[in-house]
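The following block contains the structure, expressed as structure tokens.
Only one protein chain is missing from this complex, and each of the others stays in its spot.
First chain written, first letter: the chains are A and B, and each begins at residue 1.
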Amino acid sequence: MARSRLGDRTFRGVSALAAVGLLGLLGLMLWVLASGGSRAFAKFGFGFLTGRNWNPVFGREQFGALPFIFGTLVTSAVALALAVPVAVGLAILLNEVHSGWLRDPLAVFVDLLAAIPSVVYGLWGLYVMKPLFDHRVEPFLTKTVGKVPVIGALFRGNPNGGDLFTAGVILAIMILPIITAVTREVVAVVPRDLREAAKALGATRYETVRYAVLPYARSGIVGASILGLGRALGETIAVSLVVGNGLGIGASLFRPGFTIPAVIASEFREATNIGVHRSALLALAVVLVAIALVMAALSRLFIRRSAKLISGGPPAGERERPAIQVAR
Amino acid sequence: MVAQPRAVTALIGPSGCGKSTFIRCLNRLHEEVRGARVSGKVLFDGQDIYAPDVDPVEIRRRIGMVFQRPNPFPTMSVMDNAVAGLRLFGGLGRSEIRERGEEALRGAGLWDEVKDRLDEPGGRLSGGQQQRLCIARALAVEPEVLLMDEPCSALDPASTFRIEELIEELKADYTLIIVTHNMQQAARVADWTMFMLLGEMVEVGVTSKIFASPEDKRTEDYVTGRFG
Partner (left out) sequence: MSASAAGLRRTAASVHLSTRRKAKDRAFTIFLWACGVLAMLPLLFITGYVMAKGLSALNIDFFTKEPAAPGQSGGGIVQSFIGTGLIVGMAVLFSVPLGLLAGVYLSEYGNGKLASVVRFVAEILLSTPSIVAGAFIWAVVVVALGSFSAFAGAIALTVIMWPIIARATEEILRLVSEDLREGALALGLPRWKVILRVVIPTAGAGVFTAIMLAVARGLGETAPILLTALGNDFINVHPSQPTDALPLRIYEYARTPVASQHAIGWGGALMLLLGVLLLSITARVLSNRQQRRTR
């Protein structure tokens, strides 16, 4: 009589363990990283985040992470600036334009783009994109946009060698699929009636999208972008191959830079525990986790807001976002 | 309320009055819903099925149930569906399982129609056939009582008629309790009828009496169609 109860209890217990294990995993991860990084934080305090010198040489150790934070933010900003418009355009194309023959293959292509391993992006970026950018794109930009006051400062500088701009562009390609996917869902949830009402009034496609679709999807698009941002911030391999590994902070996008994930990947081998080097790298990981956490929370918020605006139903991005395509 | 053995008891009442919830209390299926609570006793063969040492799983073998929407298991064939209860429970030999499967399908009046299609997926049958398959599946585990929650409401009239015929046959061997929102159906098939309103059991009696001369005014109002 109690046999089925025992079976049920055991099964439920075991599966609960597997689920709760995730809690333990996160907890353990945070604890390990935090305690590992504590020495660096203790030694440099707030200066860890604001200092500009990063010298792992023992005896003269100096760990200021500002260049990496700077590099991370800049490359991600470039990536967003390039990817979001294309992603939104793509999402609208896939949802609103009804010419079947290209649409479905295109959707599949974009999904496959998400599946490409980042090391393949990196290899291609290093040997195809970088020379192209060094020899053609960047000099061209320097000559044209570089002359424009104020903004031009971004586009001046020595184009040779890896730089923040090249890294930003590669990141843009890598985050395009996720922003597109979530934007598609957000746009798809906008009810047909709104669109039909606009069309019935004689609105063109542009007007329909602009007045009947985008206002409702705006928050969701922000949320999608933040998701993309989260992914860009954490990308390691492709970036580390093309970013140039430079430590300076300056106005030009064409100078070599460094990002937090790239420096961790680059220095972990030599990071011993004698000094504070290892601790510094772990502290960087903590910074990364903190940023990722904030991004995840923010994106959830924005996607929810968009859904609420439309119907008060379950957030589209949350419900159907493929659990598989996320941060690399 | 007492359900007489080898007879059909119908539960009638307007929608939302709690018939489905009530019938799920009779095989302890209700407690699978989160936050559900039950008070009182349900006596089966003199024993309270809610007694602390009683295993709900055991109860459900002895008190079977058929649902409003036919729900054959989609990944299983017709025969596999019919014997699902036996096979998943284990302990019986293959030939015996097949025998009982055939018996159950005959008992549900489905055998002749599916005997050449036993390996087809259960979902390929028509709605009425699927429902009879579910009845066969319930019968295969040899329950003593069969609960039916609006078994015909998702079916067309022809299938409904066949199932009502089946009910007439089944009552020779089983105790049946049927929830229905269709008064005429209750009048057709049930020996006893119970009327529920707003979660309360209002009146129970022989079917003919409930319809011809009910004791409670509310019953009278319902069966004469003053509300519903």
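The definition used in the following text is that a contact is a pair of C-beta atoms (placed from the backbone, for glycine too) under 8 Å apart; a residue touches a chain by one contact, two chains touch by 3 or more.
All values derive from a computational prediction rather than experimental measurement.
Trainee: In the whole complex, not just what's shown, which of B:Ala84, B:Leu125, B:Met196 or B:Ile210 touches the removed chain?
Mentor: Hidden-chain contact among the options goes to B:Ala84.
Trainee: Given the contact definition stated above, which residue among A:Gly21, A:Gly45 or A:Gly250 touches the chain not shown here?
Mentor: Considering the complete complex, A:Gly21 is the one touching the chain left out.
Trainee: Tell me which of B:Ile49, B:Val78, B:Ile97 or B:Cys134 is the one touching the absent chain.
Mentor: If we include the chain that is not displayed, B:Cys134 is the one touching it.
Trainee: Thinking of the whole complex, not just what is shown, which of A:Val86, A:Val137 or A:Ala188 touches the missing chain?
Mentor: For the chain that is not drawn, the touching residue is A:Val86.
Trainee: Spell out the interface residues on chain B facing the chain that's missing from view.
Mentor: Contacting residues on chain B, toward the hidden partner: 27, 29, 32, 34, 57-62, 64-67, 69, 71-75, 84-85, 88-89, 134, 137-138, 141.
Trainee: Which residue numbers on chain A touch the omitted chain?
Mentor: That gives, for chain A, the contact residues 4-5, 7-8, 10-12, 14-23, 25-26, 28-29, 32-33, 36, 85-90, 92-93, 96-97, 102, 106, 108-113, 115-124, 126-128, 173, 176, 180, 204-207, 209, 227, 230, 233-237, 241, 261, 264-265, 268-269, 273, 278, 281-282, 285, 288-289, 292-293, 295-296, 300, 322-324, 326-328.
Criterion: only the chains that are shown with their structure count from here on.
Trainee: Roughly how many whole angstrom separate the Cα centroids of chain A and chain B?
Mentor: 55
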